[in-house]
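My structure is below; once you've seen it, I'll send some questions.
For this depiction, one protein chain was excluded, whereas all remaining protein chains were kept in their positions.
Entry: chain A
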Amino acid sequence: MAEKFDSLEEQLEKFVENIRQLGIIVSDFQPSSQAGLNQKLNFMVTGLQDIDKCRQQLHDISVPLEVFEYIDQGRNPQLYTKECLERALAKNEQVKGKIDTMKKFKNQLIQELTKVFPEDMAKYKAIRGEEPPS
C-alpha cells in the first residue's frame, strides 16, 4: 500500500526541489544562469508529467475533505486522524453505556414484573422462548 505513495512522494520532492532552485537562480539572476534556468523550466514540465503518471496508481485512494481544512490552517493532518479515533472511541463508549443501561433496565423490569404478575410473566417468557439475560 505504501509503495504506490513512494513514487509520488519522490516525484513531488524532486519537483519541489527544482522549484526551490529555480527561485534561487531568479532571486539574483546572472546572464550565465540562463541555460540553467531554461533547463529547470523544462524540468518543471517533465516533473508535472511524471506526477501525472503517478495518478493512475492512486485512482482508488480517497481523502476526506476535512483533512484539507487542517492543511489549509497550517495544522498537522495527523491531528485529524487522532481526533477521528478519539471521537470514534468516545462514541463507542457512549453507545456501549446506552446498551448496558437498557439491558439492566430490561432485566430489572422483568424481575419486578415477575414479582407482581408471576403467571403473566411466565407466559411472556415462554412466548419469547428464551431466558432473558440477567
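Throughout what follows, contacts are C-beta pairs under 8 Å (C-beta built on N, C-alpha and C of every residue); 3 or more make two chains touch, one makes a residue touch a chain; residues count from 1.
We adopt the following convention: contacts and distances are computed from a predicted model.
Participant: What does the UniProt entry say the missing chain is called, choosing from "Adaptor protein complex 4 subunit epsilon", "MIP18 family protein", "DNA repair (Rad51) family protein" or "Mediator of RNA polymerase II transcription subunit 19"?
Facilitator: UniProt protein name of the non-displayed chain: "Mediator of RNA polymerase II transcription subunit 19".
Participant: Touch as defined at the start, partner being the missing chain; which of A:R20, A:H59 or A:K115 qualifies?
Facilitator: Looking across A:R20, A:H59 or A:K115, the contact with the absent chain belongs to A:R20.
Participant: Could you list which residues of chain A touch the chain missing from the display?
Facilitator: Residues of chain A in touch with the missing chain: 13, 16, 20-21, 23-24, 26-31, 34-39, 41-42, 45-46, 48-49, 52, 65, 68-69, 71-79, 81-82, 85-86, 88-89, 91-92, 94-96, 98-100, 120, 123-124, 127-128.
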